[in-house]
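Only one protein chain is missing from this complex, and each of the others stays in its spot.
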Amino acid sequence: MQNMRRKVLKAGGGVALYALLVAAGWLKPGDAAAQSWNKSAFEAKTLDEALKVFGGGSSAQSKDIVFVSTPDIAENGAVVPIGITSSIPKTEAIAILIEKNPNPLAAIFEIPPGTEPAIGTRVKMAQTSNVYALVKADGKYYVASKEIKVTLGGCGG
Amino acid sequence: MQRLPIARIAAAGATVAAAVLATILGCATAPSDDDINAKAAAVLRASFKEQGQAKLDRLAQDDTQKTCSQYSGKAVPKDAAERIEKANLASIKWPADGNYLGDWKNGERIAQEGRGMQYSDDPKGPVGANCYACHRLSPQELSFGTIGPSLYQFGKVRGYTDEVRKYAYGKIYNAEAYSACTNMPRFGHSGILSQQQIRDVVALLMDPESPVNK
Amino acid sequence: MRIHRRGALPVLALSVMVAAAALAQGNAVDEIAKYRAALQDGNPAELWEARGADLWKQKRGPKNASLEQCDLGLGPGVVKGAYAQLPRYFSDADRVMDLESRLVWCMVTLQGFSQADAVKRPFGGPDQKSDMEAYVAYVTSESRGARMNVSLDHPKEREAYRLGEKMFHFRGGTHDFACATCHGEDAKRIRLQDLPNLTQTAGAQKAYTTWPAYRVSQGELRSFQWRLNDCFRQQRFPELIFTSDASIALTMFLARNANGAVFDAPAIKR
Partner (left out) sequence: MPDPMKIRATVVGDSTEVRVLMSHEMETGQRKDAQGNVIPAWFIQNVVVAHKGRPVLNAQWGTAIAKNPFLSFKFKGGAKGDKIEITWVDNRGEKRTDETAIG
């Protein structure tokens, strides 16, 4: 599985990705007037599809992307804290993808110059899944992943 | 259920504290315990309304519930415990064919299912035993409770004998028959699980192929 | 268990297994603790507190009055620290009241709402928010940092406490559950959730001072009345009536047991 995913990550075309990111507003950080929402990427039904639509082109696994304040086990899938920090120079954007969600792409954060490449938010997870942090920096793509287990809590009813 | 001595001492301590408090506050005018019991029952009846499948008759206690409420947090006197165990043992309906073992895979589903009998539940919807809420069973399930003992390797440790299978069936059917004032519901006696569902849960505990025994 | 274990070998094997399980469990419990810690950083309960504070000042109801003159036990208009001394006996109503029943009283007497209108929406849901839960969030937030100090001076307060204790141990329903089934012993869990022992000071303090809470599983702020209501639902009882005498008596039992602890809510929970 892991290998297959890597292949997909590498298979996406850089050119297509570039076009999509321009459309998504990734390459125009700071342009608040140009509000847009990457419909095809957000509505993709599988991780591979989302990555293909939205790029991740020749993204490489990176140790410079770190999950902070992100637990290995979530007591409830309705609220899962996710923190992502990138120490890759010229980080322009950070995206969160949750492999086993009905729509894997959860969020894209554009990071204009002067903003630290570190964001924290909370996501919903339908079940235990790998979570991907996709980073765009200086025109290149990097990725890190982490499995988060979702437990069944409480009295169960 | 076996209470730790510490719990018993603490419970006794709390009772003493309550008695001391009553004395300080002037117990001459305080209502008696019987008065309070009677009033509590009346207040409870007036404080609930029927909702969905949960009607007000659920507040009517049988002898087991009444006696166990009385001794909640304390040791149950021996004669009361014997009375409860005897009556509940007599209520168990054993399978006519002597077969206690069902399908462990279905047993696992029943052990995971927390719904059933709540007023918010669809009366035609699933009814589970929610075993994992209180017990450890299959080692794959990390989210398990500790109100009851671990049942991991239940059959493997005790032996896959008919005697143990029968015990497991009876315990699930009516736990009060084996341990007066246990925290465990009487799944068969109270009509929560069917005979086949109890067999399936027995299989989860007793089938050598069940993950519980791996 | 009445079945004898056979031979030393299985017992040894079992203890090894138990040790391994304890390790896996330990990690799971640690990770859950991390999860809870990560949630503390931003509690959506603040959204309810802000809405409640705003509603508190709004003129509403047939009498077009705000709740600013509501007497929560420390005099009309005093909100700060009031929750830490509830429930208490109110002579104007000749009744022991918890926060919610007192708020209903104020909505009826000050704002002119009918009793039925005042209790119409005690808890919020996906279709509609509850003003009651917003009031509760605001009022309880004004007791954050106050020490729990619930009185048993009045005979009706003492009676409510004793009734609450009886109800705590009352077993009923299809599953024979009482509050005490889950909350009568130390160091127990349902699934991975720790269960406070509410019959002991430490457990009652830890639990009572962290309600109300934003429940992430529901995306709602939940009041103590809701907490009791939902416990009884899961006990397979009929529905606990909002601000009923039993609900107030149980609250009295638990709040009093928490005396001395510093109130620290609205909190955030699973």
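Worth a mention:
The letters A, B and C name the chains in turn, as written, and every chain counts its residues from 1.
One rule holds for everything that comes next: a contact is a pair of C-beta atoms (placed from the backbone, for glycine too) under 8 Å apart; a residue touches a chain by one contact, two chains touch by 3 or more.
Just so we're clear, the structure is a prediction, and the values are computed from it rather than from any experiment.
With respect to the full assembly, the chain omitted from this view is in touch with A, C. Of the listed positions C:G77, C:G145, C:G219 or C:G260, the one in contact with the omitted chain in the full complex is C:G219. Considering A:L47, A:V123 or A:I148, the position touching the chain not shown turns out to be A:V123 (whole complex). The missing chain lies against subunit A, touching residues 24-25, 29-32, 35-38, 42, 78-80, 96, 98, 101-103, 105-112, 114-116, 118-125.
One chain of the complex is left out; on subunit C, the residues touching it are 41-44, 46-47, 50-51, 126, 214, 216, 219.
The rule is short, and it goes like this: only the chains that are shown with their structure count from here on.
Set side by side, A-B and A-C show the greater C-beta contact count at A-C.
Separation between the centroids of subunit B and subunit C, computed from CA atoms only, is 25 Å.
In terms of their C-alpha centroids, the spacing between subunit A and subunit C amounts to 38 Å. Among all residues of subunit C, those that touch two or more other chains are 28, 190-192, 234. Residue positions of subunit B touching 2 or more other chains: 118, 120, 132-133, 142-143.
Across the complex, subunit A is touched by residues 112-116, 118, 120-121, 128, 130, 132-133, 142-143 of subunit B. Residues 73, 149, 151-157 of subunit A touch subunit B in their complex. For subunit C in complex with subunit A, the touching residues are 27-28, 31-32, 34-39, 41, 190-193, 216-219, 234, 270.
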